[in-house]
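Structure first, then comments.
One protein chain omitted, others in place.
Take a look at subunit A:
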Amino acid sequence: MAIKLYGAPGSTATLRVRACLAEKDLDYEFVNVDMGAKEHKKPEFLSRNPFGQVPAFEDGDLKLFESRAITQYIAHAYADKGNDLIIKDVKKMAIQSVWMEVESQKYEPATSKLIWELCLKPMWGMPVDEAVAEENEKKLEDVLDIYESRLSESKYLGGDGFTLADLHHLPNLKYLMGTKVKKVFDARPHVSAWASEILSRPAWVKATATVA
């Protein structure tokens, strides 16, 4: 199979790419990287991602890492398949790009620290740092206040339709909706409605079907 995705089922970054492949209705081979056995730090995997992180991706001869670069490649290369995830018009794409950066620069740091504290540490019997959790919950709230404003003017973050700007949020959103942090999404009506909608997309449901 031309498309191969090397990743771990629970990894948010791997899920980001799986969501994208599902939206584009693409067949691919999923190659499990055994992180428990530190496979991601071994030379063979490091040749695919020198940072020793999942996922890594292959499409024929093209090899990529960084989930947000992979999704952008998929969205462009397979523009004529499945759902549109990018916009052709240069100006509209620039607006979408702004909100993709917002996810990357503002949403990701706060949410990934919260996921580490509230989801992953407990799983491995490590003590939760309440101060860090509180600090990042507050940061997330400040970001979501701006999302609330944006989503009251625009149906989706990047514009009128669902795009990568929304999709990139899904993995971290999925994890946080299973924690006490769900309340910060629920407290903001436009954010809450947007979150519910994107979480119920058939492609997302399909992408997460094989994940615990």
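Assume a contact is a pair of C-beta atoms (placed from the backbone, for glycine too) under 8 Å apart; a residue touches a chain by one contact, two chains touch by 3 or more; residues count from 1.
We adopt the following convention: contacts and distances are computed from a predicted model.
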Chain excluded from display, named as in UniProt, from "Tax1-binding protein 3", "glutathione transferase", "PRELI domain-containing protein 1, mitochondrial" or "Pyruvate dehydrogenase E1 component subunit beta": "glutathione transferase"
Residue in contact with the excluded chain [from A:A2, A:M126, A:I146 or A:V205]: A:I146
Sole contact to the chain not displayed, among A:H76, A:K138 or A:K180: A:H76
Where the unshown chain meets subunit A, residue by residue: 50-51, 62, 64-70, 72-73, 76-77, 90-91, 93-95, 97-98, 100-102, 104-106, 108-109, 146, 149-150
